[in-house]
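Only a single protein chain was left out; the remaining protein chains are all shown in position.
Up next is subunit A:
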């Protein structure tokens, strides 16, 4: 599903990624672990097309991400890749349901279908009761569940999550992770998740260790 080959990324003097290469098989969940500053976020951004590598290539579902222009990347995000951020990244002025429905709107799904799918996803993450609340009126864990529901909305092939439990307490984090694991199974997506959490690592199909911008396995 994802092929990463010889990716380098420099920020001025900082050499954040130094020739990273590995594969993520379709339908699997890969955990990316490493010390703070090791380059996890940088790598995830490059894979998801939010950032461009200085060298190397990334392929997602057969398409070369590194060769796409802005419109191509927008289409990629709309159709194949979605993200879950440590800081949730919800849109504050929209309700939970509208946040989940936003990717479906961008995909121009008919309203009836959209509403059905939004309801389904909110039920899936256990927030059917909170559909009309805005992000500011939800707890952190609830917000991250909304973010996961939103990431799943457009049935992506690849889900990229950068420390999805980083801002949550251990208990909530664990439930969010269990949810993530469950949806990977049920929705047939491939997941690439960065984490510090040993529990998450245990849930993953494979763990990729990264240190100093290099895969150390």
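Annotations
One rule holds in what follows: contacts are C-beta pairs under 8 Å (C-beta built on N, C-alpha and C of every residue); 3 or more make two chains touch, one makes a residue touch a chain; residues count from 1.
The criterion applied here is as follows: contacts and distances are computed from a predicted model.
The chain absent from the displayed complex carries the UniProt protein name "Putative ABC transport system permease protein", chosen from "Acetolactate synthase small subunit", "Quinol oxidase subunit 1", "Anti-sigma factor antagonist" or "Putative ABC transport system permease protein".
The missing chain lies against subunit A, touching residues 41-42, 45, 50-52, 70-71, 74-79, 82-83, 85, 87, 89-94, 98, 102-103, 105-108, 110-111, 150, 154.
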